[in-house]
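The complex appears here without one of its protein chains, the remainder shown in place.
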Amino acid sequence: MSLSNLIQNWDSFRKRRPYEDQYKDAPYKWAMVIDLDSCIGCNACTVACYAENNLAVVGKERFGKGQAMHWIRIERYWGEGEALETEFPERGAQYLPMLCQQCEAAPCEPVCPVGATHHSPDGLNTQVYNRCVGSRYCSANCPYKVRYFNWWNYPERAWPNPLELQLNPDVTVRSKGVMEKCTFCMQRLRAGQDKAKTAGRLLADGEVLTACAQACPTSAITFGNLADKNSKVARMWKNQQVDLAKNAQDKSEEGVRGYRILEDLNTYPSIVYLERLRNFAA
Amino acid sequence: MSKKAVTLALYADPDEAGNALRELRDCSVPGFKMDDVIIKSPIDHPELTELLNHRPVYIQLFTLLGVLLGPTTGLVLIASAQASFIYQTRGGRPIVPFPPDMVLTYELFILSGVLMTVISTFVAMKLPGNRSPLYNASVSEDKIGILVKAEAQNIPHIDEILRRHNPTEIKGDHSR
Amino acid sequence: MSTGNMDRRDFLRVLGISGAAATLAGCGHTSIESGVEEVMSYVQPQDFVVPGIGVFYSSTCTQCGSGCGIMGKVREGRVLKLEGNPESGISGGKICGLGQAGVQAHYNPDRLHTPMMNIEGGLVPISWERANQLLDEHFGTKSSLQGEQIAFLTGGVSGHQRVVLENFLESFGSTQHVCYDAISTATGRAASKTVLGAEQPLWNFSKARLILSFGSDFLGNGVSPVYMAREFAKFRKAPRGTLIQIEPRMTLTGGNADRWYPIKPGTEGILALGIAHDLLQHPEFSGKVPQEVLDLVKNYDRDAVSEVTGIGADAVRLIAAQLWNNTPSLVVAGPAVEGHAYGFSNAAAVQLLNVILGNRGNSLEGQSEHPFPQMTPTLGSYRALAELHKKMVSGNCQALLIHGTNPVFTSPTHLEFSEAMKKVPFKVALVTHIDETAGQCDLVLPLLSAMEDFGTHIAEYQPSGVELMLQQPLMEKLYPETKGFGDILLDVLKKRKPQEYAVFPDYYSYLKAAVLKAKPVFHSDEPDEHFWETALMNGVVKWEGKPTDLEAKMVPLEVPEPHGLTTDYPFYFVPSIRPDMRDGRHAYLPWLQESPETMTTVVWDSWVEIHPKTAAQMQIKEGDVLLLQSATGSIQAKAYIFPGIQPDTVSMPLGQGHTQMGRYASGVGANPYKILDPIFDAHTGELALHATRVAIRKTGENQKVVKDEGPTNLQNGQKLVATLSADQAKLAREI
Partner (left out) sequence: MSHNVHGHPQMDVQVERKFVPKVKDLGPDVNWAQINKDVLRSLEKPRPVFWIIFFSALALFSFGVYCEVYQYQNGMGVADLNNPQVWGLYIATFIFWIGMGHSGTLLSALLHIIHADWRKPIYRYSEAMTTFTLLTAALFVMVHMGRLWEFYYVVAYPNERWTWPNFTSPLVWDATAIGTYLTSSLLFLYMGMIPDLAICRDNAKGARRALYKFLSLGWQGTDRQWGNFKVAYMTMACFLMPLAVSVHSIVSTDFAVSQNPGWHVTSFPPYFVLGALYSGCSGIITLFIVLRYVFRFEAYMTQPILNKLIKMTFAIAMVWTYLDLIEYATTWYGSDEVAKADLLYRATGDYALQFWGMIFCAMVMPFTLLIRYVRHNYTVLLIISLILNVGMWLERFQIITPTFAKSHYPWTWTAGWWPSWVQWGIVAGSFGWFTMLFMLYCKIFPSVSMYEVKEMVHEQNLEGKAMAHANPESEQAPVGLLEGGQA
């Protein structure tokens, strides 16, 4: 049976991704655009993520050891080089919301020994908690370092009664020894997709948002379905000349400011960042 | 067939043992064949084994079988497993990727080769098995034993040949 | 139900409505709504309860005074998450981190479950019978308290809570509703009122081409951060406006500036006058500017200003030119401007720029008129606390009720508020969790959390018209012994004025009656029930209003130079206000403790920000424990090397250093309020938060600074945050 499966579908098994029009016939391919000119670094997304995804508060000592569990973090840079160019950060700070980039060719995926992390048909890099054995190879190979390991049995201390009543029943509370990461609020996508399917339609643009995108006061995060050519996200990608299947983007149009982080590592991320703008005349 | 009996001669010097074997080979005891001679020695003595009739070793055939079948079966199993595990899309790699599968096939090639070799060796060596009653512990120390199986009535004749080459000891089990 | 013999005018006063005509309607309520607990099986669930399906209920966020409409996701009878309510013109469906953490205030493991009473110096749990008995003794009909003997100390209060609270005081003949805010903007509001004619004008970011902000962190913790952030995002779209920020310590807003200038603390007014001086050179102004103003700015030429402020003469020229070329602009002032002995003049000088630039009517307008003057938010000030303090010390204050503020923690050492508390014979705290102030009270009453209580709120900043925000329980109360704020006051009022209040079984029915009474104000002719249900469902009732005109005038002022640094105290001390911690009232929320302060990424701690240059001179490394010594006192905190600060300045965030605020806040960091010098704004009497001077001493100890950033905060050549020149971007073409 499996052998015949192998022979019949040989071509699809030998296909390397991403390729042009990979999601042409797929109903969904989730993607994001983060406008760094709109991001004000307020941390609303971070807290929203804690609330939505049952992220553990680890406390000062463990945070200090580098064992924090923030799936989305606001990075604040002062400069692009290796040293501050000016005495003061004259052009403000550089805020960067960093979350799992949901890479199409995710470096974390092929290295997992048990296949606990893999690519879903709708283009998400998913983590199966109960399959994870905790080898942490995915984290070692993630260039963005956005995978978070349960170094401790966080549920023991993170939600003293009655804080546990806040936990989102749609999201697993992870126990010690498993890797976790941003899921693009898969539970919301799942519920939305199911609802749409029952109604015999596809999800409309903006019908389901990730918690971070929903909270973001400046709407710097745009989330949507890249497979839908008319979705805002797809139009933004196109407008910014970013192609999912390319690792070096066409930047021919003037003023295009879309880019993907560490694209030269051939990770093909699903998140496009828009360059931060500064009025240098000011 | 008349009753078979066994006799064991122990030699301290491989040269003497060799001479004894040569004489056995050339002797004309009725019903006695070189196939009935078994050498027991603490180390391998190819120069003595040569004196026996050619005793072929078939192990490598099995090894060949192992290295042919093992990796092929392995590769097919791995590829079918990959094809059946529907969520195998990982890191943009093909679902059935060649380099990793080759690595694994290579390891299976060696593993099956080794295992087949070992299994066939034990079969060929008839191990595990029981030692013959005439086993003498000194063949694992420094003596070379020549064990001859022959018709009971020929045993004295053979013993005599063996005795001619300064054995340290001759033991016989004439009961059989 | 009937009105009985109640006076109609009284009734309207009771409900906080004036000028609206209405008849009374029934005050029916269901068992669920009034909080009568029933155990129901999910096999046969109540209406709207579908096991496994989350339902959103509208409410109002009470984490700060912005009055954002929120929605609570409720599932299986418990609230899980808060989202912004798209119906609300303030939040527009968005929410900040502080607001999100509201659920943690509700589910906090350190919530107060039962009434507590101070017995021999310690709080011990008591029953409500005993608590009511105590309340009755002091505030019941037999109470001898009169007039100024009773005071109610709160933070910002609005809506019907304010009405009930003030009616409660009025029943004693007292008007002592003391509203204290440790990060009060009273000085700035006063200056704005004087110059622009409004305490808090409307900022039309959409009309402004350039925002010049003097230390205003409007994105982080201004008057309405979520609304401002939403507006700011639009401001950044085509045609993209420019933000110039001038402040001694980079705030979150400063981090978003196109150009950021560090300025010597307290010289913002001088810089403003310097810019004004430059602007008034334009011939368009000749003859249109009062001579006093011209006289005022005369001495503030670029070089003089540059010398005092530390901002280069070229920069002054550039800022003035930018302002001139990008009209309308918007000039805003923040705490960094106000917190000085002449903060009023400072802020007024900044506001003067708006007048000169003619921003009035463009980027600046007055908020619409208000249909509910009784329900507008009371805005706190330090001065109010200081005046109360005097009464407490003199023994005039016999009973003090405290709600929503923590003066023992936030008042400066020199006020000696704790000592004054001892002079008040009966102190009642109405709180959801014990804090430093509640710890010193005689009776502590456990309140329902914001997720459990009813209420109405009206925000200080109303972007369009006026929104009456409704707060409703998102779930049954967690602890049976807790009680609503309104209910507690109403119970007392029912005893004192039964003829007026006995008709209301509880605060809910009071609130419903009151809102329905206001129905005509909203020009609604819907049936009462429908109006009420819709209001609850939307979480907001909108009153259409128009922006009003501002009466701006060029006021002559005197802006002195700040008192200089001395060898004893060679650094300016600038306390910073964290968007999530504010004055420290939110320090007990673990999400906020663990959420890195954006500029430094430090968590769970206090720290001292020092410019790298200064740190190098003093050989201070990150993590060196520093002793900050002011004339008033000293505290210790770890050094954090921070480039976004004026080099003669050190800064420390407010909000940490709690001693008695539950497991998440207690023992974390240090409290900078305690080293603030007794310097007050000459005009308003507000405590000058930014006027303290300190000396720094290394203690020799070095501790790890727990923060999110690694050993580098630079991109090291990776394209992480790329920056494009704004003139190259084609924002108009973007989607």
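Read from first to last, the chains carry the letters A, B and C; within each, the first residue is number 1.
Keep in mind that, in the parts below, a contact is a pair of C-beta atoms (placed from the backbone, for glycine too) under 8 Å apart; a residue touches a chain by one contact, two chains touch by 3 or more.
Just so it is clear, the model here is predicted, and its values are computed rather than measured.
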>> Among the chains you can see, which ones touch the chain that has been omitted?
In response: A, B, C
>> One chain is left out of this view; which of B:A5, B:L24 or B:V139 touches it in the full complex?
In response: B:V139
>> Just checking the interface: what residues of chain B touch the absent partner chain?
In response: 11-16, 38-45, 47-49, 52, 55, 57, 59-60, 63, 78, 81-82, 84-85, 88, 90-91, 93, 97, 100-101, 103-104, 106-108, 110-111, 113-115, 117-118, 120-122, 124-132, 135, 137, 139-142, 147
> List the chain A residues touching the unshown chain?
Replying inline: 62, 65-68, 73, 75, 77, 96, 98, 107, 110-115, 131-137, 139-141, 143-145, 147-153, 176-179, 262, 265
> In the full complex, which residues of chain C touch the absent chain?
Replying inline: 708-712, 714-718, 720
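The rule is simple: only the chains that are shown with their structure count from here on.
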> If you average the Cα atoms of chain A and of chain B to get two centres, how far apart are those centres in Å?
Replying inline: 63
> Quick one: chain B and chain C, Cα centre-to-centre, how many Å?
Replying inline: 91
> With chain centres defined as C-alpha means, what is the inter-centre distance between chain A and chain C in Å?
Replying inline: 34
>> Which residues of chain A touch chain C once you look at their complex with the stated criterion?
In response: 36-38, 40-44, 46-48, 50-52, 57-61, 63-64, 68, 70, 73-84, 87-96, 160-163, 165-169, 211, 214-220, 232, 235-236, 239-240, 253-257, 259, 261-262, 273, 275-282
> Taking the complex as given, what residues does chain A use to touch chain B?
Replying inline: 2-3, 5-6, 9-10, 12-18, 103-112, 115, 117-120, 268
> Of all residues in chain B, which touch chain A in the complex?
Replying inline: 76, 79-85, 87-96
